[in-house]
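Missing here: one protein chain of the complex. Every other protein chain is in place.
The block that comes next holds chain A.
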Amino acid sequence: MIARILATAASEFRIAFRNRWVAIASSLMVLFALVLAAAGAAPTGDIGADRLSVTVASLTSLAVYLVPLLALLMSFDAIAGEVERGTLPLLLTYPVSRLQILLGKLLAHLAILALAVALGYGAAGAAAFWTDPASVAGLPALWRLVWSSVLLGATFLGAGYALSSLARRPSGAAGLAIGLWLGVVVLYDLGLLALIVADDGGRFTTDFLPAALLANPADAFRLFNLSAAEAGAASGGVGGAAASVPLWQSAGSILSWPLAAMALAWAAFRKVTP
């Protein structure tokens, strides 16, 4: 069981490496993280936080967009690509289950994402330490950001596999993946903001908004990191509006979304007839 998952992961990692995904993901994360670290070097003394905590707040906003995008870009081809190349029928005659195939791919893609995230955040963290030695206070927040980013990535990798199985064609899967990214990461928040404005502090804002934020893995990720770091004030926006959501709830959401996404991917992959 484990050997087959590892063998699949090793092959997938090799393929992703040769397709430059390791280089692309890592350089994107490092580039954006350094830009944020430089931009965040503006005066922050009045917040009373160390430089690293402020950087983490900025990195959270970056990760919400970039991690799902990278995850979807790596995963949309996973099943549809095998169908299009004609490699799936042979693979499915091997004594390896569809779940093992998915877990192998997940392991490889997650390793690449974790590497990219660690390099990017590491670079931003190093920059923060360089300018402010008190940054050591922000290390727990940085670590929390790293592992919650990996979980966020796992959620969107699973979603990408599900869309890849449903679309059966790489071009269709790419369209669905971009649609999902726009919907979940961009439009969802815009919609919520519009509702908050229209509601003007009524029942929607107090009762419905926290649940709506928890239901979206990207928003739950943002809530978790901002409320854990108590840096909500530094970021404002939706994060500030829902500071009332307890930490365990957002943690529960970011922990259960990867499982739900992989369950969806498995269900969709099982329906693929080669």
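Following the convention adopted for this analysis, a contact is a pair of C-beta atoms (placed from the backbone, for glycine too) under 8 Å apart; a residue touches a chain by one contact, two chains touch by 3 or more; residues count from 1.
Methods note: contacts and distances are computed from a predicted model.
Student: Which listed name, "ABC transporter ATP-binding protein", "Aspartate carbamoyltransferase", "Carbon monoxide dehydrogenase" or "Dihydroorotase", is the one UniProt assigns to the chain that has been left out?
Tutor: "ABC transporter ATP-binding protein"
Student: Touching the left-out chain: which of A:L69, A:L92 or A:L139?
Tutor: A:L92
Student: Please pick, from A:A10, A:A39, A:V136 or A:A215, the residue that touches the omitted chain in the full complex.
Tutor: Considering all chains, including the one not shown, the answer is A:A10.
Student: Pick out the residues on chain A that sit against the missing chain.
Tutor: Against the missing chain, chain A presents residues 3-4, 6-8, 10-11, 14-15, 18-19, 85-87, 89-90, 92-97, 273-274.
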